[in-house]
Every structure is written in structure tokens, then in C-alpha cells.
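Heads up, one of the protein chains got dropped from this complex, but the rest are sitting where they should.
Note that the chains take the letters A, B and C in the order they are written out, and that residue 1 is the start of every chain.
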Amino acid sequence: MTRAKNALAEHRRELLRQMLRIRRFEEKCVELYSAAKIRGFLHLYIGEEAVAVGALQALTPGDKVVSTYREHGHALVRGIPASSIMAEMYGRMNGCSHGRGGSMHLFDTERRFYGGNAIVGGGLPLAIGLALADRMRGEQRVTACFFGDGAVAEGEFHECLNLAALWELPVLFCCENNLYAMGTALAIEHKQTDLAMRASTYEMPAWPVDGMDVLAVEETASHAAEAVREGGGPHFLELRTYRFRAHSMYDPDRYRDRAEIEEWKRRDPIDALVRREKISSDEMTVIDKEVAGEISDAIEFAEAGELEPVESLTRFVYSPGSPGGGPP
Amino acid sequence: MTRAKNALAEHRRELLRQMLRIRRFEEKCVELYSAAKIRGFLHLYIGEEAVAVGALQALTPGDKVVSTYREHGHALVRGIPASSIMAEMYGRMNGCSHGRGGSMHLFDTERRFYGGNAIVGGGLPLAIGLALADRMRGEQRVTACFFGDGAVAEGEFHECLNLAALWELPVLFCCENNLYAMGTALAIEHKQTDLAMRASTYEMPAWPVDGMDVLAVEETASHAAEAVREGGGPHFLELRTYRFRAHSMYDPDRYRDRAEIEEWKRRDPIDALVRREKISSDEMTVIDKEVAGEISDAIEFAEAGELEPVESLTRFVYSPGSPGGGPP
Amino acid sequence: MNEPVKTTYREAMREALREALRRDDRVFLMGEDVGRYGGCFAVSLGLLEEFGPDRIRDTPLSESAFVGAGIGAAIAGMRPIVEIMTVNFSLLALDQILNNAATLLHMSGGQIGVPLVIRMTTGAGRQLAAQHSHSLEGWYAHIPGLRIVAPATLDDARGMLWAALEDPDPVLIFEHGGLYNTSGELATDAGTADIARAAVRRPGSHVSVIAYGGTLGKALMAAEELSSDGIEAEVIDLRTLRPLDDETIMDSVRRTHRVVLVDEGWRSGSLSAEITARIVEQAFYDLDSPIERVCTAEVPIPYAKHLEDAAIPQVEDVLAAVRRAVGDGG
Partner (left out) sequence: MNEPVKTTYREAMREALREALRRDDRVFLMGEDVGRYGGCFAVSLGLLEEFGPDRIRDTPLSESAFVGAGIGAAIAGMRPIVEIMTVNFSLLALDQILNNAATLLHMSGGQIGVPLVIRMTTGAGRQLAAQHSHSLEGWYAHIPGLRIVAPATLDDARGMLWAALEDPDPVLIFEHGGLYNTSGELATDAGTADIARAAVRRPGSHVSVIAYGGTLGKALMAAEELSSDGIEAEVIDLRTLRPLDDETIMDSVRRTHRVVLVDEGWRSGSLSAEITARIVEQAFYDLDSPIERVCTAEVPIPYAKHLEDAAIPQVEDVLAAVRRAVGDGG
């Protein structure tokens, strides 16, 4: 094998490892939720791993990410340590949001990860603003903004796509079309279900991508991100994917038929890459072990985390430098 | 001349008269504003008369109308007496909104005129609901919803077009594209300035129309309204027009160059129809006199109107049938 | 009244919906996931099957549009029940609620009534963090033209909806998320409830403890405990937050001379501030001690359980406030 081929194989093995990290991390979250270690809303990304892993390959450390309440995958791939994500879900001080945010509100400014937004569509205007700042300062940075097919129905979607196009902002819109908004199917949400086509009417390049194929996602996202970085204005990716699990831990999933779910599971992005790259079961065992280790370390870290003293309840409402100082 | 020809001539003469009613009514409003008889915001329709006159020909008494703060034209053509509109602007009890609404909030449920909305885009959801009620009751009615090019940037525009298309609601969207939202030109508001094209992506028929040609507006609106009435779902008209006056009485109009305004004035919808129909100056004098009479009667009516007693200030906050009765 | 049956707040609410839909064909339910999903909190579960997609209408994520559509449909003579999944998302529809629903009757000189009912879940307590834990019902009570109700009991969960549908004006029903699973007995023929008056849920003579919705249970628990110390608290359930029933409040204050308000809203600008002001205006000389407010701390609700518990009113907080009120000035 040539060196190039080796590198490529290495890289794809890394993509596989990243997808597995998300998968195993969330499988563990489910256990911990049942064990009441994690509370609140928990939205799983299982089945959609190829989207986060593929799309985020296109970003550099200087780029920015805005996500939703279904963001464990984006956070892990972006480099927020599994340990501080887990600690956050435990509500501990060593969590990436100091225990204040939980599963839906992961933040890490060092990695330029701007959260975890639990209002559908609420992250889009933030992404516009982050990109506007870069644009005004002439910095060649990309802001990747993840949101779902349901968010496309919100007025903010429309306002933000127009604004991004109008002001030629360096935003990479990543629409995770998993065919459902909670229990509401795409065709019940939208008259026009071709989301990429709709985005293109704002005069921005918009491409549909097979979101179950990590290599396809990576390739398209890289092209798009490059174009954005070069000053080509906003680009839009419709990433066609599917969630294998219910919307959240509260969701009995009555609205999808089993056959449909099984059908999509046959397209599991992890299995697909394993087959395609002919990853041996030995190799898998190695990766699995490595990932398992990372996750058990994460749990240890979370368990060891301290609870913030109740006395500091009203911290983080106003900044230290606030005139007259803090709360009313 | 055959009878048919006569009837046609008669009809067009009526269209002319309606446009003149709006023009003269508003010219008088300007005088009365300077005389401080009318206060608050006053938005003139002068130059856009062909839109209201042409579009509203397509409606029957059972149909519904939702408008904006620039609604004198729609109100007059829909049949709200000039007198009660004038009295409303005087803030008198005999005004069509009892003096509570003023120029921006004309209402008349008898004529199914649902106002006068001063929040840009705010009327669209109402129109959706009015049409939804008709649709659920299986009534073959059309709801005509007027709004401007600026409103197209609001999130509600996007939400409402999707909803109307998704639920096949009998709405006739009448977008009055006068090229400006206050001082902001179309291309500064929108990346994609072809508004009809944008509407069509919601899968509804959408046509641009010369809004300075009352006959063209009438013809297109009639086709569209028929289709809506027959169950064809929502239709969208982009009525290309221009306001000859400033945005409101407060507006110094610094943002448009005089040449552009003059250019459009050459396309005055009233002059155009007069030329086309070869209306004689004698005939014009007759119409003018008739219209002038209507307007001076309106002023007399308004001047004679009573002011509502201050004691009834909190009327109309809760309905008579309100449990426990009215205000807190 | 016949045979009471065991039920829950959720089921009582569902029964109220079912009855309304059967009783009046102008009534329909519209909102996100009310149909196929069965309602975010399973309140409307089964209604789609009984009434069909036309009357149990799943909407896209377009809060402003479907709330405004409810307003328009109400104006046109329908009796829409719009469900905004939670109060947290209602901000996206606030322009329609304030500038249209609450205002059209007045702007039109009395022509345009808006007989609209909007239901939404409110409140904290389930570790849903800052964006999903708002208690804004008291904030909505600032808006003239609206009626705001907060059912806290099974009877009110069952009875307030029909009363709201009979109201010619817009009514907002706030259902505290912590109440859906509360269970108890309800008469099968439980009828419509009054939505104009507060109710005394527990008589007492030493102090008036005024609560509503999610805080009523805590107030009653505190009252029980206090009674064993010989302090008899009168517990008032506001029920309707706008218009407020001053009469019931003042009547109690004039008898107890001491007041504790329990309110899950953020303290500053809370509903309890308004009630305090009214008591000062109407019963100042009857007060023996400062009015105590037990409210939510002025902080976006944190995810961590111990911090969330510390942020929102607890029984202990009510106990402490009552003891301060009774101790002082007496």
C-alpha cells in the first residue's frame, strides 16, 4: 500500500472512530438516564452520526459551530472532551457549562462551540451574528449552523437565510433532515419538502446530501466550506438522515412505523463504512475498546465532579464587571 | 355602440371613479393633517390606486379583506363609507372604529373588512385564520390579504405562505410591491427580489402584475380569485406599483431621487386609464364633482361627529359577556 | 353530583377537550404534535383518532402563524383551542397575542371579538434548564384584553376549558407541567368552572397564603405543617390571574392581617408584586406586618437539580415566610 492510501485508510478509520464515539457515548447516556444520573430532556443523535462527523471535518479550529438540543455528536466531534460533556449532564461543576446547561446546552468557547440551543430555530440568528463579526473584521472563518427540518418552518429560518445571502455572510447552513419534527412528518410540516431547493431561492448554493454516508457528507461539506471561506457567501446543505431512536426519552414514538425504522437501520452509517472499508472485526475490537475506555473515564470524571454550592445560585446572571454589580 | 360595449365603458368609468375617490380623499387628508384635524400616522396610497381598485373587483360581499396601515384605498373600494372613514380619522364616535383606531385601524365587519393592521406582516396570520374557518365550514369564500414588499422579509410571511399552501386555504395574497419599505429599497431588503418567484416555491401559483394598470390588475385578480374560490388553494399576486408620496407624513423622503419619482408619475394609473378610455374633460368634470361632493359630505359628517365621553375610556377592552365582567 | 372516579389532571384536561369537541362543532384543537404524537404531554392522546385531522390539527413549527390563525378563525366564528406546547415558545407568538388577540376588540371599536383559547404548559421543576423552565403566566397578566387562568386542581383542569370557550374574549390557560400526573377523585359529571373568582382552599385566621397553579400544592403542604404548630394559614388559590379577584383577597387579608404570596415567577415584576400593591392600596391599614413574597430567584433556571430546587419556591420557603409574617409586628 502506498503512503497516500495508508493516510486515506487512517483517515477513514478515524471517521469510523468518531461515529462510534457518538454511538457508544449516547448508548451509555440512555443507561445513565434510566439510572437517574442524567435528567431533563435527552435527545439522541444515534443514526445521524455521519452528519456531524462528516460535516465537521470541513472546519478548522478558528471556525465556529452553533447547534441545537440534539448536539452531543457535534460537541464530541468538535473536540469537547467526553468527560466534560458527561459531567455537564450530571449537573456537576466540572461540566462544560458548569452544570448550568445540561444535555441541551453544551458550550465551549475555546472550541468555538456556541451551544446547544433548545429553541427550535433560535440558533440561526446567533450564527448570522457570529459570521457577521467575522465578515466585518475580514476574517476568513466559517460558522457552521446545525438545525433540523422542523426548524425550516420557523420564521427565523426565512429571515436568517435572506440576511445571510443579502450580506454575503460566511455561514454553512447544515440542515439535518431526519424526516420528522418530533412526531410530525416532513410532508405535514412543509408544502414544499425539497428543502435544498427552497434554500436556493434565497440565491445561495444549496445541495442535498446522503446523510448516512460519512464520506459523501465530508466531501460535500468540504467543498461548501471552502467556498464559504473564499468569500462565496452562505452555502446550504440538506443532510438527509434519520434518527434511530425516539425524539427524546419522553417520546413513546407512536408515529413512525417499525418497518420504516428497520429500513433505515439497514443504512446504518457505521455499518456502511465498516463494510465499505472492510474493517476487520479485530480492528473493530481495538476501536471499541479505545472508545469504551474514553467513556468509562468520562463517567468517572463526572462522578467525581463537585456540585456547585447553592450559595452561588445567582452566579452567571450578570458578569463580574457589571456596573453597580450584579443582581437586583 | 352595442350594449356590451356600453356596459364595459360604464364599468371602466366606475374603475376610474373609484381611483379618483381614493386620490381626492387622500389629497384632502393631507390638508386636514396640516390643519391638525387628523393626527397620528398617516400613510398615503396615492399612486397605488389601481391595485386596490383592480384587485377588489374580484371579490364578492361574502369574501374577506385584511389590510395594513396603508389601507384607505382598500377600505373605500370595499365600501366603507368615506364619511365613517373620515370620522374615524377625526377620532369621533361615528367613525368606522368608533374613534379608537384612527387611520391605521379601519374596521367594518359588515363589509368583512378586518382592518387595518399596523404591525408589518401582522395581518397575514389573521388572513390565514379567516380562510381556515371558511375552509373548515366548506364555504366558498376568498380572503384577500394585502401587504407590502417589506413584509416579505418578516418571518410571518414565510410561516403563513407555507401554512396556506399546506392546508390549501382560500387566500389571495396581494403583495403591493412599491419598491420601498419606508426608506429601504427592495434590493436592500431582499437578496431575491423576484417576489412572485419566491412565493411560487411554496407551491402556489404566483403572478407578477403591472400594478399601475387597473385593467391588468382586475383581470389577473379575477382569474386568481376564481381559482381560489374553486378550491385551487392560495394564490399570490405581486402587484408592481409605486407610492408617489412619502412613506408617511413624518417622512422627508430623502432616500428616493426625484427623477425616479417623476418617471413613475408618468405612469399615473388614473391618467393612464383616462387616456386609454379617451374620457373627455367634460366627463372628468362630472366625475370630479361627484367625488368632491362625497368628500365634502364626509368632512361634514366627521365634523358633526361626537367625541366619546371620557368615562367610557375602558370600553371595548373586554366584551359585555365577559365572566365576572370586564376590567381588573 | 354522582359517583366520583379516580383520574389525573392530564385525563381531566383530556376529558374537557373531548367534551368540548363533542359539544360544539366550531371547536377544534390546533398546535404542534397535538395529533399523531398525542400531545407533548399526552394530553390530547387519542383525540385524533376520535375527531380526525381536521379538528385535531398538527401544525408546523410556526408559532406566530398558527396562533394568529387561531385568532383569525375565532374572529370568523370558530372556537379554536390553540396549544402552544410550552410557554417558552409562546414568545414567538407574543406579537400576535398582544397586538392582535388582546387589542382587536378595542381597535375596532367593539366590532371584532376574539373568542380564542390558548393552552400552554408552564413552570420549572423538571431539570429542563433555562430555555424550557419559564413561568410567565404572571407576566402575561399585565396585558389588558386577556383573561389568564391557571387550573391547579382536577376540577379546574376539567372545568375551566369550557368556561374559557364560552368567554367572548381571548383566554390563556396555563397548565403547570408538574401537575399532569397529580391524581385524585373527580365527579364524572363535574361541570364547568367559574373563571372569574379566586377560591379559599383552606380556611385559616392567622395568615393569608396566596398561591396558584404549581405553587398551590406547596402552600397547602406548608399550611398543614404550620397547623401542627398552631398557626392556621388560610390558603387562597387565585385561579384567575387576570382579571384578579381583589374581593376574595382583601376579604381574607382583612381577617388575617398578614400575607404571604407564593409565586413561581421571577421575583421582580412578578404577579405577587401586583397583588402586594393592591393590598397596600386597598387594605393598608389592615396589615400588621410586611407582606412576604416567596418567588423564584432572579436567575435563568439552572439544570442541576440542587440549584433548580434552590431557585424555585419550596415548602420550607413558605414556612419561613409565614413564620416571619406571624412573628413580626404582631
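One rule holds in what follows: a residue touches a chain if its C-beta (ideal position, glycine included) is under 8 Å from a C-beta of that chain, and two chains touch if they have at least 3 such contacts.
Remember, it's a predicted structure, so these values are computed and weren't measured experimentally.
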| item | value |
| --- | --- |
| Shown chains that the omitted chain touches within the full complex | A, B, C |
| Hidden-chain contact residue, picked from the options B:Pro81, B:Gly183, B:Pro205 or B:Gly324 | B:Gly183 |
| Residue, one of B:Gly121, B:Pro170 or B:Gly233, that touches the chain absent here | B:Gly121 |
| From A:Leu124, A:Ala181, A:Ala196 or A:Ile270, residue that would touch the chain that is not displayed | A:Leu124 |
| Hidden partner interface residues of subunit C, rising order | 64, 88-89, 91-92, 94-95, 98-99, 102-103, 106-107, 129-131, 134, 138-139, 141-145, 242, 244, 265-266, 268-274, 276-277, 280-281, 284-285, 287, 289-293, 298-300, 302, 329 |
| Contacts of subunit A with the absent chain, listed as residue ranges | 64, 95-101, 105, 107-109, 114-117, 119, 122, 124-134, 136, 155-156, 159-160, 162-163, 166, 315-328 |
| Subunit B residues that touch the omitted chain in the full complex | 39-41, 88, 91-92, 97, 99-102, 104-105, 117-122, 150-151, 153-155, 181-185, 188-190, 251-252, 254-255, 307-308, 310, 313-314, 317, 327-328 |
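One rule holds for everything that comes next: only the chains that are shown with their structure count from here on.
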| item | value |
| --- | --- |
| Maximum inter-chain contact count - chain pair | B-C |
| Core chain by centroid distance, with centroids computed from Cα atoms only | C |
| Between subunit A and subunit C, centroid-to-centroid distance (C-alpha), Å | 36 |
| Interchain centroid distance [CA atoms averaged], subunit A/subunit B, Å | 46 |
| Inter-centroid spacing, subunit C versus subunit B (mean Cα positions, whole Å) | 40 |
| Residues of subunit B engaged with two or more neighbouring chains | 155-156, 159, 162, 166 |
| Residue numbers of subunit C (touch at least two other chains) | 60, 62, 64-65 |
